[in-house]
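All protein chains of the complex are present and in place, except for one that has been dropped.
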Amino acid sequence: MTPTPDLSARIGSLSLRNPVMVASGTFGYGPEYAELVDLERLGAIVVKGICLEPTRGNPPPRTVETPSGLINAIGLPGPGLEGFVREYLPFLRSVPTPVIVNIWGRTVEEYGEVAARLDATDGVHALEINVSCPNIREGSHAFGVRLDSFRRVVETVRARASKPIIPKLAPNVSDIAAFARAAEECGADAISLINSVPAMAVDIETRRPKLANVIGGLTGPAIHPIAVKLVWEAAGAVRIPTIAMGGIVSPADAIEFLIVGAAAVAVGTATFVEPRTAHAVVDGIREYLVRHGLRSVAELTGSLRTGRDPCGG
Amino acid sequence: MTPTPDLSARIGSLSLRNPVMVASGTFGYGPEYAELVDLERLGAIVVKGICLEPTRGNPPPRTVETPSGLINAIGLPGPGLEGFVREYLPFLRSVPTPVIVNIWGRTVEEYGEVAARLDATDGVHALEINVSCPNIREGSHAFGVRLDSFRRVVETVRARASKPIIPKLAPNVSDIAAFARAAEECGADAISLINSVPAMAVDIETRRPKLANVIGGLTGPAIHPIAVKLVWEAAGAVRIPTIAMGGIVSPADAIEFLIVGAAAVAVGTATFVEPRTAHAVVDGIREYLVRHGLRSVAELTGSLRTGRDPCGG
Amino acid sequence: MRLENSTVIEQFADQGDYRRLVLHAPAIAPEVRPGQFVHMRLPAPADAILRRPFSVFRTHADMLEILYKPLGRGTRAMQRLSRGDAVGLLGPLGNGFPMPSPVTVPALVAGGYGMAALYLLARAVRRAGIVFVGGATASDILCVPEFKALGWEVRIATEDGSLGVRGLVTAPLDAWLAADLGDRRPELFACGPNPMLRAVGDRAIAGGWRAWLSVDRSMGCGVGACLTCVQKVRDPAAPDGWTWARVCREGPVFECRDIVWEDGE
Partner (left out) sequence: MRLENSTVIEQFADQGDYRRLVLHAPAIAPEVRPGQFVHMRLPAPADAILRRPFSVFRTHADMLEILYKPLGRGTRAMQRLSRGDAVGLLGPLGNGFPMPSPVTVPALVAGGYGMAALYLLARAVRRAGIVFVGGATASDILCVPEFKALGWEVRIATEDGSLGVRGLVTAPLDAWLAADLGDRRPELFACGPNPMLRAVGDRAIAGGWRAWLSVDRSMGCGVGACLTCVQKVRDPAAPDGWTWARVCREGPVFECRDIVWEDGE
């Protein structure tokens, strides 16, 4: 009999019991799914994006369904840093699962400030830097698609936080490897990708956008093949671990990400449909490793068989 | 009774009987679908990409299905310019429908040379410039995602062709409006978008890419919301007409493109599933115009109702 | 709140286009309170990947019944369900209606499938009340026999006058509020389109009564995680006096004074 494979994953100094997280913005702040999902079986909980002050986000409609996908323009509502620490952190501290806080700011300074304060906060294990949310208007979008501002954000967060930091890459760039390398050079412990893909839908009868914010971000199975390509290029460009997300609904989708180079994955939209998708993905990865005689997730990571140079594009 | 609406569309000096074309690479060179599709009812026929010399393209597998999508890595096989003129143009000349030839080259000079020769060829009504095919390795990809090389290609083609030229934009850029404007500044008569979105799929059992070329381009309904957003931004940035494509399967999808600013549309992947999709789209647009009391497609183009600045991103 | 692999017991046509779907849901059915809903997974077609929320029309032991009208992608797929088919259910969800105060006359106001949200309430209330039903035409006036069987009085309005009075449901409601009520205080419970909810709320505010409105918003997760389903509500502590509430979690039922309507709603 094969020994139980090693499912653990490392993100900088943080070690995860398994490589399957829940993606930011799709799992609330933890308690929302606690009745349905066994939080102790998650690799990590990544909470909804947090910035300094409370924010309201966009008016509804905030989401619209598309073929095999979902466009969202939630607009980063949230309780703000203090609200998060007060309302949600006590609960999260009671769960023996690493908590990764997704952070964002309207300026580079705000990124630094949120990072510094969460770095000093107990119960927060790592910071994911959202530089790529297409739903906020004041500049944050630009952070993620321009190398110079991207670097400034990552450097600033690095300077003010000693916990693992994970810049989350925007998909709508032509050279994702350059952003991955920039993250590594600026001292990131890992990268995560992809954030949602900018998208839009129109009600042809009223001729109005279906989202109040006009533009949103596409997620779900529709974007999975796009994500696989970007993860392959990004992971191939750096030595730090890659956390992959985008359209995972089955273990196979997650395994695909691991094969092209991800060290861990996150389940997003699928949780809305099947709240226990992350559990099924963990079980499926374990089974796959056993069936293929692999001893660890690490043996699977980056094991794609191809003659091509991973950065050939 | 409402009079029959005016379905015609103009692309530079070229006028089309209706705004619905078939997209390059999805309709062969014309004769392939002639038994099934009434070619005289198409707005235009855009043929598969042509370059100077005959090319073989990639080995199979060349396509793979994904949720609501198709990834292709055909790799631009073709008969070459002379082969096209000899084998297919006589047939196309016999069809009273404008023929747009999609062109590509491995160097800027090759683009210019193909353009010049087709400009001098009877039966070719316009040139669509493919600067964004993700399936060829030697540089052509870069043409479409870097502004400087994109400009060079468009300027060169412009200098050597007097027929309408239509640069086809790559979707994997962060600022599509900049490419649209560059096209206009370099003298393009129209722009078309989107080409397929770079994507990839892996067979998890063999751990090999599902496409021989590793990377391909995603098309079909999955990418439609991404295309709508890019068309909205690109069309809003220029005065020349926009030809929109990406995931059209129903008249509603095409009408969405018109509303966000397209002057014409092209049906791609859907033709494989329902060869007469383009006809259904024309009929559906006509019906919609009548139902909404609009006298022409032009009245629909860009009629999105939103308070937002179309370039706000 | 539970996840349950439910199975279809039967599906049949109600009036007009409306349909009823009866599910075996032993974990969820016994826990449903009036006004709560279930989030239902469908045999996934390409263009409807999300679950859909449905009010629980009624429950009977292990059974749970839904009343719906095929409208779009999700509900058209639902029509194909038949006995024995599997249906993923998540529920019961939402706050539900409060029980009417013992000193008021419960008056329910429904438009279209809004009836589905109100029947469980009528059944739970010990005393009979009155129900106002509105719709475009006679076939939109659902569940009248069910309410009558509970001893409730039913007043009907249709826009085309094919059943009851011609006009909106507010016509018979206003008549009752003005004439029949005497010194009894009404307590209103409504489910239907926003303009109807708003009209009901306006009357309650003017009369000084309570009105509980069940709001319909497209949903993502159904459990409060995605922040899709927000409704503007009054919050004196918040800037400008309002905040977003999640219809799936803080709702779907709000007291009319808590709701901040937008122009055109």
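Think of it as A, B and C in the order they're written, each chain with its own count starting at 1.
Methods note: contacts are C-beta pairs under 8 Å (C-beta built on N, C-alpha and C of every residue); 3 or more make two chains touch, one makes a residue touch a chain.
Since the model is a prediction, treat every value here as computed from it, not as a measurement.
**Student:** Check the options B:98, B:220, B:236 or B:261 and report the residue that touches the missing chain.
**Tutor:** Among B:98, B:220, B:236 or B:261, only B:220 touches the chain that is not shown.
**Student:** Out of B:41, B:93 or B:276, which touches the unshown chain?
**Tutor:** Of the candidates B:41, B:93 or B:276, B:276 is in touch with the missing chain.
**Student:** Which listed residue, B:74, B:157, B:190 or B:228, touches the chain dropped from view?
**Tutor:** The missing chain is touched by B:74.
**Student:** If the hidden chain were put back, which residues of chain B would touch it?
**Tutor:** Touch with the absent chain occurs at residues 25-28, 32-33, 35-36, 48, 56-57, 59-63, 65-70, 72, 74, 77, 220-221, 269, 271-276.
The rule is simple: only the chains that are shown with their structure count from here on.
**Student:** Can you tell me which chain lies farthest from chain C, using the average of the Cα atoms as each chain's centre?
**Tutor:** For chain C, the chain whose C-alpha mean is farthest off is B.
**Student:** Quick check: which two chains are joined by the most contacting C-beta pairs?
**Tutor:** So the pair of chains linked by the most contacts is A-B.
**Student:** When you take the mean of every protein CA atom shown, which chain's own CA mean is nearest to it?
**Tutor:** A
**Student:** Please report how many Å separate the Cα centroid of chain A from that of chain B, as a whole number.
**Tutor:** It comes to 33 Å between the two C-alpha centres.
**Student:** Measuring from the mean C-alpha position of chain B to the mean C-alpha position of chain C, what distance in angstrom results?
**Tutor:** 47
**Student:** Scan chain C for residues touching two or more other chains and write them down.
**Tutor:** As it turns out, chain C has residues touching two or more other chains at 46-47.
**Student:** Residues touching two or more other chains, restricted to chain A: which are they?
**Tutor:** Correct list: 66-69, 221.
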